[in-house]
Structure formats: structure tokens, C-alpha cells
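Chains shown are a subset, placed as in the full complex.
Here the chain labels run A, B and C in written order, and each chain numbers its own residues starting at 1.
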Amino acid sequence: MKYTILVNEGPYQHQSADTALQFARAALAQGHEIFRVFFYHDGVNNGTRLAVPPKDDRMLQKEWSELAAQHGVDLVICIAAAQRRGLMDADEARRQGLDADNIAPGFRISGLGQLIEGGIESDRLLVFGD
Amino acid sequence: MSMLHIVNKSPFERNALESCLGYALAGDSILLIEDAVVGVVAGNRFAGLLTAALADRHICVLREDLVARGIPDERVLEGIRLVDYAGFVELTVENDRTQSWL
Amino acid sequence: MSQTKQFMYVNRKAPYGTVYALESLEVVLIAAAFEQDVSLAFIDDGVYQIVRGQSPKALGMKNFSATYNALGDYDVRKLYVERESLEARGLSADDLMPIVYEDEDDDYAEKPSVQLVSRAEMAAIMAGQDVVLSF
């Protein structure tokens, strides 16, 4: 099976990102393909590299980056949602005249069309949110 | 053609489970995850609603979320199936589509 | 990407209190370009998304409700509203915006995009979808 996963909430505040990650790992372990994980709404906040959670807690942002590195999963952050909330890659920060960026490795910023494409190309589209 | 309905909110707090049960058709599956798992405890206010739904629909609950919240297997309402994350994935394969009741 | 799939956007939340209604609409507008079969469901508090007379100016927010009127131009013509949800909220069809589309097969006559359906009818429509997106 080919999956696209939609994540609508940021890390920690809601369990959605945790559940999405665990689901993705379980699907990969069974030999399924994760075509794409799309981060929308506050979900874009999963893609920051500036988080430093307590040492005895999980670091969700890094776990996503590892998932991308180990399994080649495509992690896409919605550009419109990211702009509202202050998630930026270097290119976008330059274009907007901002003095910093904060996106984590393995994530890329793109448009909502990537979500629709995921829905068309995948056998299943799963939504995790609040 | 069947649907996997996913509910992640406590039925005591939100209307998602009740809405979902109003839409799930015979043969559909309903999976309770995250805070929704508090809904499956035998003897709680939703036991009657869930028992009625079990007549023609499958109801499953994610065990990892039950364990996190201190709900032992034996407190789960009769007829509800416990699944782990692997079982969650299998449910998305067995059903043709999924719908999250956010 | 030659297949055509049935995409349904399920709206269950009131507008303005959360961003879901607005950002859901933004997805629908993009989705229209992909030439899939798109429909929208308004159930529970989602019916408030298409209530007439919205005016969030005093909140400093954008009034995006007019955009629903433009959906017809994007070939999004199926807006299903659950009757039971309206009734529980003391609302009726008269409280909804008169959202229409132009039917090119009928001399561009304006036809209503909004269809009131019962919960049972809505459940049947949902069951026929390939992809269900909820926000």
C-alpha cells in the first residue's frame, strides 16, 4: 500500500504528530510505502530545527528528520500555513527579507497541491489532527 | 467497500464519537485512538451506545493508548477488539477508505 | 495522474473560532485545479461556515465566506448540508448563503450548489468517496 499522511497539529500540544509518526513507522515495518507526509495548519511547527525539549522527553522534530533520512520519506510543509506561523527555509526567508530561518533537515516547503497529489497517487490518505 | 472511521477525542469531551456512529454504516470499522480510548471502559456512560453499535459494526481500540492511560485490557467493554499500531495499519489495508472524525 | 478520484471535504467546525474552516477552503480551491470529483460536506457546527451575514471585521479577521460563492467558478458544485445539524442549531435553509453555479449545459442558468440532505443520505454520499479529508 502507498500512504499519504496529513498532520494538522504541532508537536507536543496534541498527540497527533506522535500518532502519525508511530503509524508511519508501523506501516514501513510492514513493507508499505509512505509516499508523503504533508504538514498543514499548526502541523507545520513539526518542522522546526530550533526545538530543545527536556532530555527525558522525546524530540519529535528530530524524529521526523530521522524518518526522512532513513526511509526517504518526503516531508512537505504547506507554504501558506508556514508563512502564517513563522516556519521558513533559507530561500523563503531571503525572499521575505527575514534575517533567519528555522526549518529542520529533511523537510521541504511547498504548496497545497502536494497534498492533493498525495491523495491522488496514494492508496490511502490518513488525517491526524485535533 | 468499507470505511475505517478514526476517532481520537474523548466522547465525554467532544461529539466526535457520537457523530461518527451516526455515519458509520453496517460493516464499517471504527478505531478509537488517543484520548478517545477512555470511551471503551465497561460501565461508563457510553457503554450502551457502543454495545448497540457493535451489532453491525466493528469497534477497535488502540492498545498503546489504553496502556498509557492506565486502562487494563479487562476493563474494555465486551466485543471491542484491541489492536496495536501494526493492527492499526492492517485496518487501513482491510478497509477501502479512512475517515478521521476530527 | 490520470485517474479521477472522489474527494470529499468534511467540515464539522464553526468558522473564526479556529482556522480550520479557512484553511480547509484554501485546500478546496487548490484541489479544483486537479480535476478530481470534489464535494463538500457541512455537518455539526460546520453548517455555520456557510451561514449568511458573516462579518468578522470587528475581530480583525478576513471575511472569507464570500469565497464559497466563487466555488462554482472552480467547478465545485456539490455542497451537502446535513438537515439534522441545522435543526439542532435552530437554523433552517433560509439562514444559508444562496451559493450557486452556472450550468453550461443549460444556457448558463444559475443553479443552487447547496443541497440539504438527511444524515442517512449524507452517510451514503460519504460511503461513495475515495478520499475523505477532515480538518
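By our rule, contacts are C-beta pairs under 8 Å (C-beta built on N, C-alpha and C of every residue); 3 or more make two chains touch, one makes a residue touch a chain.
Remember, it's a predicted structure, so these values are computed and weren't measured experimentally.
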Whole-complex formula, using the labels shown? A x2, B x2, C x2
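FYI, only the chains that are shown with their structure count from here on.
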Find the geometric centre of each of chain A and chain C from their Cα atoms only, then give the gap between the two centres in Å, rounded to an integer. 27
Chain A-chain B separation of Cα centroids, rounded to whole Å: 26
Pull out every residue in chain C that's touching 2 or more other chains. 131, 134-135
In chain B, the residues touching two or more other chains are 97-98, 100, 102
How about chain C: which of its residues touch chain B in the complex? 10, 12, 43-44, 119, 122-124, 126-127, 129-132, 134-135
Partner chain A, residues of chain B touching it in the complex: 6, 8-9, 33-35, 64, 85-86, 88-90, 92-93, 97-98, 100, 102
Contact footprint of chain A on chain C as seen in their complex: 1, 3, 5, 7, 19-20, 23, 26-27, 30-31, 33-34, 36, 131, 133-135
